[in-house]
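Encoded as structure tokens, the structure appears first; notes follow it.
A single protein chain has been removed from this complex, and every other one stays in its place.
What follows is subunit A.
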Amino acid sequence: MQRQQAKLIESDHISNQTTNTGSSIDCRCVSLVFSSGTRAVDEVTLSVPAGKIMSLVGPSGCGKTTMLRMIAGLEKPTAGEIQITPSIDGAAGEIGFVFQQPSLLRWRTAIENVTLPLELMSSSATQSQNRSTAAQMLQQVGLADSVNLYPHQLSGGMRMRVSIARALVTQPKVLLLDEPFAALDDTLREQLGGLVLDLWTQRPLTIVMVTHNIAEAVMLSHRIAVMRNGKLAETIDNPMPWPRDDSNRSQAPFSDTYQLVRSVMRGDD
């Protein structure tokens, strides 16, 4: 499967990849000015090819989370346009979102937290069908033995796995992650990054991830968009080959891309 993905990267043509590889995302001259007058995002134009992973990186307050929230439809741009193709047409469940904190409902078990989006969407599926779908999802994130535990009985990493399972249970075409591993230690961060890649290889999915961590962005992404002061500083296509593992970190494409992203983030000429 990873070989197939690697081939996909080699033939990276935005217009040719549509329904079977997630959705493509096109943002054209997108701006958001808050009522206080703060210009959080300023004329950002970027695109994510269908079925690819893009990281949004940049210093704190650069507008990357606001950009992600606009893609999710949680904020409306004051100017510009965001197009997701094929159109999700306002349908619930087509976008999965993973927050910085796991944000689980404490009165629900792991599996009940994962069934929540299915219940909220009021589909025709029965409760047992929803549970079965959620159980499969929890199995995929490695929590088959913890389905009936409450959030307070789970570790930080396990809670984040539940949160990822919840975001993917509706089979979305787009997965948005807002610094999902920022509160975790390095080992967990790498494990969960690997999990996201595994899940991506198993389904047609386009991923946009906000992160502070340049190494994480380089390891996981096809494309890295660097933002500074609300503007898009540069979009960098990642030349690293697939599949990726820890051995890639010692190779030139990783270190070259890492240095490039870092210098753009700093604003070096």
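The criterion applied here is as follows: a residue touches a chain if its C-beta (ideal position, glycine included) is under 8 Å from a C-beta of that chain, and two chains touch if they have at least 3 such contacts; residues count from 1.
Methods note: contacts and distances are computed from a predicted model.
Per UniProt, the protein behind the absent chain is "Putative aliphatic sulfonates transport permease protein SsuC"; the candidates were "RNA polymerase sigma factor", "Putative aliphatic sulfonates transport permease protein SsuC", "Cellobiose ABC transporter membrane protein" or "Ferritin-like domain-containing protein". Of the options A:120, A:144, A:183 or A:252, the residue whose C-beta touches the omitted chain is A:120. Contact residues of subunit A toward the unshown chain are 69, 72-74, 90, 92-93, 95, 97, 99-101, 103, 105-107, 116-117, 119-122, 150, 152-153.
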